[in-house]
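Scroll down for the structure; my scribbles are underneath it.
For this depiction, one protein chain was excluded, whereas all remaining protein chains were kept in their positions.
As written, the chain order gives the labels A and B, with residue 1 at the start of each chain.
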Amino acid sequence: MRERSQASKLSFFSSLRAFFSAVGAVVWKDLSAELRSRELISAMLVFALLVILIFNFALELDAKTRGTVTAGVLWVTFAFAGTLGLNRSMAMEKDRGCLDGLLLTPVDRSAIYFGKAIGNLFFMLLVEAVVLPVYSVLYSTNLFKPGLLIVVLLGSIGYVAVGTLLSAMAVQTRTRDILLPILLFPLVVPVLIAAVKGSSAFLEGSAMADIWPWLNLLIVYDVIFTAVAYMVFDYVVEE
Amino acid sequence: MEAKSRYLKILDAVTMVLFLISLWMVFFYAPLEKVMGAVQRVFYYHVGTAWVGMLGFAVAMIAGVAYLRTGSRKWDIVGLAAVEISLVFFLIAIIMGSIWARPIWNAWWTWDPRLTTATIVELVYAAYLLLRQGIEDPDRRARFGAVYAILGFVSVPLTFLSIRIFRTIHPVVIGNSDPTATGSFDMSSAMLQTFLFGLFTFSLIFVDLLWHRIRMGKLADKVELLRLKALE
Partner (left out) sequence: MIQVRKLVKRFGLKTVLNGLNFQVAEGEFVALLGPNGAGKTTFLRILASLSRPSFGDLRVAGYRLPDQAAAVRRRLGVVSHQPLLYGDLTAEENLTFYARMYDIASPGGRIQEVLELVGLAPRRRDLVRTFSRGMQQRLAIGRAVLHDPDVMLFDEPHTGLDQDACTMLDNVLREVAARGRTVVMTSHDLVRVAGLASRFDVLSRGGIAATIHSTEIEPDQLLAFYRRALGS
């Protein structure tokens, strides 16, 4: 009896290790491929900077109104650039049938989800890491408040958690690229609202008591949707 | 061609009668409200249709979970039916809300939590239908629909919460303890009766329509089966 439980304990740990190893392999693969081609990052970056530029002309922000609008402009930019990244990341798997290749491996399907999601998160954070300083310089606004960075992180996690799952669905339909934003944006509204309000609050230096509800909302959203995505991912990729 | 089940025919008749009674109650039985006047009568159906809409969303979510667990096509038909009906009901609720808002707050639209959330729910439904449209394989269509219905349902409470923390001007109807809410009214017993009766009627209408739509879905499947057989 004891031997069996020892064996099952060992097999639990070894399967856990295999799981993390697989997640790491997927992330490594995405980063390596991207490092070579730099397609994704350059597309996302150029797009993000263009959006910021367009906002400049569209909204005619003087120094005063800019303060109230900065958070919104930033998050709209992130949301749209993020869609590009999500689409490309999954399309890469679908195009050469690589998704089947992944599904043929003996790992748990959720390892694929987490691997892709972490890769997507990384790319999104990378783009944000470039956009924030650029915006700061263009509009002489200091965006490097630690609170703001936390909001950006939490918001990106929520966005990517849902986005990765939905991109796995969208890539298997006829209407592909167009469909992802349509599917994503209604579900991601809480993240956008909380992220914008939270970012604004940190920029204006509001009291923590006012900011907590937004942070809580982001954390709750992140946890709930990562859990739900983990549970349903199998149904999305398997036939 | 399968005949309508006897129970369905009875339900059709009952709902029709109840609806007519409800209409009479709204226009003649309930008293005229002091502050808002005639337009307040919209409220009786506004809440009823919104309630049915939410019910439909819950049914779609449950059908989604059931489909994923059992793989049985009938749950897919139920889910689709619930979404379609709920879509229409929410639309009616939103339009009624708009009609009500105009004379009271002097604007066709207010960005308050309930109305905005209802609109986002409509967008979720639209996305659901577009998603289904883009898929050929019926099994995948059903699976993805189920997943999206579940995701949508989970996100809506969070959406509502986030907008509510964002702003609040929707009238608090039954009892009023929120100091920041503007516009509220207490209901007399006749009003309450009309309201509850309307709620009940709309729930029945929902069941009736759902039944019809599910029946349609099953018949469509039958036609498809016959067509496939004929092609062989």
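Criterion: a residue touches a chain if its C-beta (ideal position, glycine included) is under 8 Å from a C-beta of that chain, and two chains touch if they have at least 3 such contacts.
None of the values given here were measured: they were computed from a predicted structure.
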Field: Among A:A22, A:A79, A:L154 or A:L215, residue touching the chain not depicted
entry: A:A22
- line: Interface residues of chain B toward the undisplayed chain are 73, 137-139, 221, 224-225, 228
- request: Against the chain that's been left off, what residues of chain A make contact? List them.
  value: 18, 21-22, 24-26, 28-29, 32-34, 36-37, 92, 96-98, 100-108, 238-239
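The criterion applied here is as follows: only the chains that are shown with their structure count from here on.
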- prompt: How many angstrom lie between the CA centroids of chain A and chain B, rounded to a whole number?
  reply: 32
Field: chain B to chain A touching residues, read off their complex
entry: 68, 120, 123-124, 126-127, 130-131, 133-136, 139-140, 143-144, 146-148, 150-152, 154-155, 158-159, 161-163, 165-166
Statement: The answer for chain A against chain B in the complex is residues 162, 165-166, 169, 172-176, 179, 182-183, 185-190, 193-194, 197, 213-214, 217, 220-221, 224-225, 228, 232, 235-236, 239
